[in-house]
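Mind looking over this structure? Questions follow.
Omission of a single protein chain aside, the complex is shown with its protein chains in their original locations.
Then we have chain A:
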Amino acid sequence: MASTDTTPAQDAGSVEAGLDALETQATGRPTLRQTLVNKILPPVIALAVVLAVWALLYPVVDNPSKLPSPAAVGSTFKEAWLQGDLLGYIWTSVSRGLLGFFFALLIGTPLGLIVARVKFIRAAIGPILSGLQSLPSVAWVPPAVIWLGLNNSMMYAVILLGAVPSIANGLVSGVDQVPPLFLRAGRTMGATGIKGIWHITLPAALPGYVAGLKQGWAFSWRSLMAAEIIAQFPDLGVGLGQLLENGRTNSDMAMVFEAILLILFVGIAIDLLIFSPLERWVLRSRGLLVKS
């Protein structure tokens, strides 16, 4: 590009264009095949191994009331599906879990923001909020039953007590980890007060917040299952927790296994469908996700 009589500015421009080209790396998305081999195949193999070990153990234990065969659990699933109950069980629990999580979000977010920003509030309830995370949420079931009775409000109360601390704590640690440089840069641009919170603090704290949401969902789901197992009442309908407890009272081990597998799968599915993509999107857009 360099000709005999370039001006210094043109010269610098062409050098610069060359440097930019040299220092920019091409980034591509993984192919379908790569995704299949790297992401799908390993868990499928792991699942197959678990099933194989189970099938091998079954004749060794030789006691269906302790360890049902994979086939027996499979037929329990099939039966529940054919009777049209399976989706009902799942929906009862999932709708409760997601609605409860949504309320936890509405309460935990402003709470976290206040704890992160107001020194007095932080000193007052910050330690309690982190301490609550280590309290098993099943501990809230007895008082919730006494306060609210055997109804849906009691379930939601238990979910809230389990998830709100996680969500609030996630936001607090997200805010704490905002690099001071961003705040300084924001202030020189005129982002102070509310504008500073909206344009700088909150977006900068998003990775910590999303990690809190993810944990908050896990806690919601666990709390709900504890509540459903303990609080049995015909009007509450049959969710996955009740299904598990019904299996136990009927000494039906296949039903117990069915319920445990469903609880596990629903928890994983919600995480895979909602929270993990959200987290990946937040991290990838910031260049924080290291490609393996």
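Criterion: a residue touches a chain if its C-beta (ideal position, glycine included) is under 8 Å from a C-beta of that chain, and two chains touch if they have at least 3 such contacts; residues count from 1.
Heads up, the rule we're going with is that contacts and distances are computed from a predicted model.
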Expected UniProt protein name for the omitted chain (select from "3-oxoacyl-[acyl-carrier-protein] synthase II", "CHAD domain-containing protein", "Act minimal PKS chain-length factor (CLF/KS beta)" or "Sulfate ABC transporter ATP-binding protein") would be "Sulfate ABC transporter ATP-binding protein"
Answer key for A:K39, A:K78, A:R117 or A:R187 versus the chain not shown reads A:R187
The one of A:A17, A:L57, A:L87 or A:V118 in touch with the missing chain is A:A17
Per the touch rule stated above, chain A touches the missing chain via residues 8-9, 12-13, 15-17, 19-20, 23-24, 27, 181-182, 184-185, 187-191, 195, 199-200, 203-204, 206, 285-288
